[in-house]
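Structure below; questions to follow.
Removed from the display is one protein chain of the complex; every other protein chain stays in position.
Presenting subunit A:
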Amino acid sequence: MKLLTHNMLTSHVKGVTKGYPLLIKATEVKVNQLDFNPQFVSRMIPKLEWGALVQAAEDLGYRQDLPGELIADYEQNEEFLKKVHRVLLEVEVMEGCLKCPESGREFPITKGIPNMLLNEDDA
């Protein structure tokens, strides 16, 4: 699971109103080199919950010097976009779990795939 996906994932357990952001508990993290696409990264930035991204990167030990607040004019700032590219698309959680902040329900991550299946009672 890339942090881009994590930034978009919410808990959809029945009755939960704000199942976001999911808390990451990782036991294995991997970095996968990927071609840098500044256009895509710039396009995604406005859609991100910036705080959740920084927190997730911090939890995994990959925050480096990513600022707590989104900077202005990032489209022109290649160095910044590269940092975002790295945490968004290259850092991957391989094993661990995601925890719903509201219900406490845990979603296991195996082989890099979060299991978002619900029990029929929670659906």
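Observations
Methods note: a residue touches a chain if its C-beta (ideal position, glycine included) is under 8 Å from a C-beta of that chain, and two chains touch if they have at least 3 such contacts; residues count from 1.
Methods note: contacts and distances are computed from a predicted model.
Missing chain, UniProt name from the options "Ras-related protein Rab-14", "RNA polymerase II subunit B1 CTD phosphatase RPAP2 homolog", "18S rRNA (guanine-N(7))-methyltransferase" or "Very long-chain specific acyl-CoA dehydrogenase, mitochondrial": "18S rRNA (guanine-N(7))-methyltransferase". Interface note: of A:Leu4, A:Ile24, A:Leu81 or A:Cys97, the residue touching the hidden chain in the full complex is A:Leu4. Touching the omitted chain from subunit A are residues 1-2, 4-5, 7-12, 20, 37, 39-40, 43-44, 47, 49, 89, 111-118, 120, 123.
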